[in-house]
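Structure record follows, encoded as structure tokens.
Note that one protein chain is taken out, while the other chains of the complex remain in position.
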Amino acid sequence: MFSSSIHPRFSDTDALGHINNTVIPVWFLEAREPVLRLFSPSLDVGKAALAVVRIEVDYVAETRFGSDVEVITTVAKLGHSSLQLAQEVWQDGTLTARGLATLVNFDPTERRATAIPDHVRVALAEHMPKPSEE
Amino acid sequence: MFSSSIHPRFSDTDALGHINNTVIPVWFLEAREPVLRLFSPSLDVGKAALAVVRIEVDYVAETRFGSDVEVITTVAKLGHSSLQLAQEVWQDGTLTARGLATLVNFDPTERRATAIPDHVRVALAEHMPKPSEE
Amino acid sequence: MFSSSIHPRFSDTDALGHINNTVIPVWFLEAREPVLRLFSPSLDVGKAALAVVRIEVDYVAETRFGSDVEVITTVAKLGHSSLQLAQEVWQDGTLTARGLATLVNFDPTERRATAIPDHVRVALAEHMPKPSEE
Partner (left out) sequence: MFSSSIHPRFSDTDALGHINNTVIPVWFLEAREPVLRLFSPSLDVGKAALAVVRIEVDYVAETRFGSDVEVITTVAKLGHSSLQLAQEVWQDGTLTARGLATLVNFDPTERRATAIPDHVRVALAEHMPKPSEE
């Protein structure tokens, strides 16, 4: 499980008075950074990149300005060159959004999908929910 | 079918050189504006709002800076108080992203879901794909 | 004079009900695109870039969602490798923001400022306000 604390920006709000729905995918992207660091510790986008193939977001409750959110990220599936991450936004004890992101390990030089290296796979597997957590 | 022409902003790009994946939901939101106008011609958010309940986005190809995109929006499902919109991003003849948004007609005063008015339902039905289009 | 029509996005609003002040620099950047095209017609950021050295923005009136804005850009100063652009946001006949951007012609390969090419200088000079306009 990865956990990221994110500070909502006033510019993340909209005229309805809450965090705009398009900001949640931005926070989910930010919260996937520790996953990207497993592939490239220096976050060098010239060497490694996780291409986003698909996202799903369920908006469960309004997210407000003025209180930090916690984004929880777990590895839901682990394929040959792709992986699926489950993500949740929590604010003041309330789940406000849930997401699923399908990513592909992308080689920026060859410009194609490439196998997830073994040492990364091992590290990712530690972030899969354990049977007792399900 | 609703069609919106959108001009990618340089600030929409990221260090990988293309439009960042989090921008596509922003464009989809922008392209839903004609739908919102059916509910509130003056776009008065104090009187009508479409709450986003769920989005899905499939990233099919890279979207580039330097060329306008066309976002096509059709009504996929029409419920009592909710509707589902199918959306596509096209750039230079290529489909680059596909999305599905589930919205609820939200009464800002009562702060709850409310039935889609009949005249809006009739207008929305005209934007459902015809059998021959499927 | 360059003129760009920009469609405010709902995600550009904030909880105060208007366009967030941080969006104006984004629109000004978008409206500088025709200037960038004079340097690089294909907008190839690997070949030419205008590095932003300084911006100033005066917020004159609230900018609203629901009505397009017109951004007017003129060349205020033309130096050896730098230029200054004056920009204005107009909405429904009202000036809502005024800006000044100082840019440097940046060579992405050499990674340093470089002289504005003569043919670009001639083209830019046509966008300086004429004495009678001042």
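Letters A, B and C mark the chains in the order given here, with residues in each chain numbered from 1 onward.
Throughout what follows, contacts are C-beta pairs under 8 Å (C-beta built on N, C-alpha and C of every residue); 3 or more make two chains touch, one makes a residue touch a chain.
What you see is a predicted model, and the numbers here were worked out from it, not measured in a lab.
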item	value
Visible chains in contact with the missing one	A, B, C
Chain not shown: contacting residue from A:16, A:29 or A:89	A:29
Contact with the hidden chain (one of C:29, C:71, C:85 or C:116)	C:29
Hidden partner chain, touching residue among B:20, B:63 or B:102	B:20
Positions on chain A contacted by the hidden chain, ascending	6-7, 9-11, 17, 26, 29-30, 33, 36, 42-43, 45, 65-66
Where the unshown chain meets chain C, residue by residue	15-16, 20-22, 25-26, 29, 45, 49, 51-59, 108
Touching residues on chain B - with respect to the absent chain	10-11, 13-15, 17-18, 20, 22-23, 65
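Everything that follows uses one rule, which is that only the chains that are shown with their structure count from here on.
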item	value
Chain at the geometric heart of the assembly (C-alpha centres)	B
Distance between chain centroids, defined by C-alpha means - chain B, chain C (Å)	29
Separation of mean Cα positions, chain B and chain A [Å, integer]	23
Chain A and chain C: spacing of chain centres that average the CA atoms, whole Å	34
Residues of chain A touching at least two other chains	15, 20, 22
